[in-house]
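Yeah, one chain of the complex is gone here, protein chain that is, but the others are all in their spots.
Then we have subunit A:
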Amino acid sequence: MTAPEQTTATLVDLAETSVRELNSALHAPDPAPLWRVLNPEGAHNVACGLDAPVRVEIAGHAGYYCAGMNQQAEVVVEGNVGVGVAENMMSGRVVVTGDASQSAGATAHGGLLAIHGNASARCGISMKGVDIVVGGSVGHMSAFMGQAGRLVVCGDAGDALGDSLYEARIYVAGRVRSLGADCVEKEVRAEHLAELADLLEQAGIEADPATFRRYGSARTLYNFHVENAGAY
């Protein structure tokens, strides 16, 4: 990856500047390539809706919907994030050095979300093409209704992993508490090991691809089965 040539970052201190002002500056035409956000203190909606190849470093914990709807930008959170980090991301990259709350990467269509710590419940819910790599564990109902993309979990997964899964691919190194409806374990072939190695490298998270198990859709929920009619 080629970083922009810049040695000094544009500093924004959220103790003095509002999130709205920060986001407006980031949305302006031709924004500076490197930003550093100080004192986030759990503020919501930091660095949302970016659509430029900038790098934004958040020095601390961010709140809800950090880096939501991201396109092109690289957002690095040096701490934890609240609900819905990188929700509906289209492209670019979001890195969280700490833990993430619920619904990380929800409905995201593209780009890479790397969480070095743990993610809570519903990580990757309804993911539509995003790649999510979690260094720790994920909570229950992760990848629920996942439609496309890859979810890599280096730790454990909670209950009902991949419930009502469509085509997203899931890799878990640790224990899976239970699989959701229509989610099954699948064979790990050479192409999957290569895919895993690539995703882990992109995320900057060290793990041995050979230790992962693969899960995917059994594809039995695609079609209506008349024997289930009584349930409706």
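Basically, contacts are C-beta pairs under 8 Å (C-beta built on N, C-alpha and C of every residue); 3 or more make two chains touch, one makes a residue touch a chain; residues count from 1.
Simple rule for what comes next: contacts and distances are computed from a predicted model.
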Hidden subunit of the complex - UniProt protein name among "glutamine--fructose-6-phosphate transaminase (isomerizing)", "Branched-chain amino acid ABC transporter permease", "Ribose transport system substrate-binding protein" or "LrgB family protein": "glutamine--fructose-6-phosphate transaminase (isomerizing)"
Residue among A:Gln102, A:Ser126 or A:Ser142 touching the omitted chain: A:Gln102
Candidates A:Pro31, A:Gly63 or A:Gly92 - the one touching the absent chain: A:Gly63
Listed residues A:Val12, A:Cys48, A:Ala121 or A:Val134, member touching the removed chain: A:Ala121
Subunit A, residues in touch with the chain not shown (by the definition above): 41-44, 61, 63-64, 80, 82-83, 99, 101-102, 120-121, 139-140
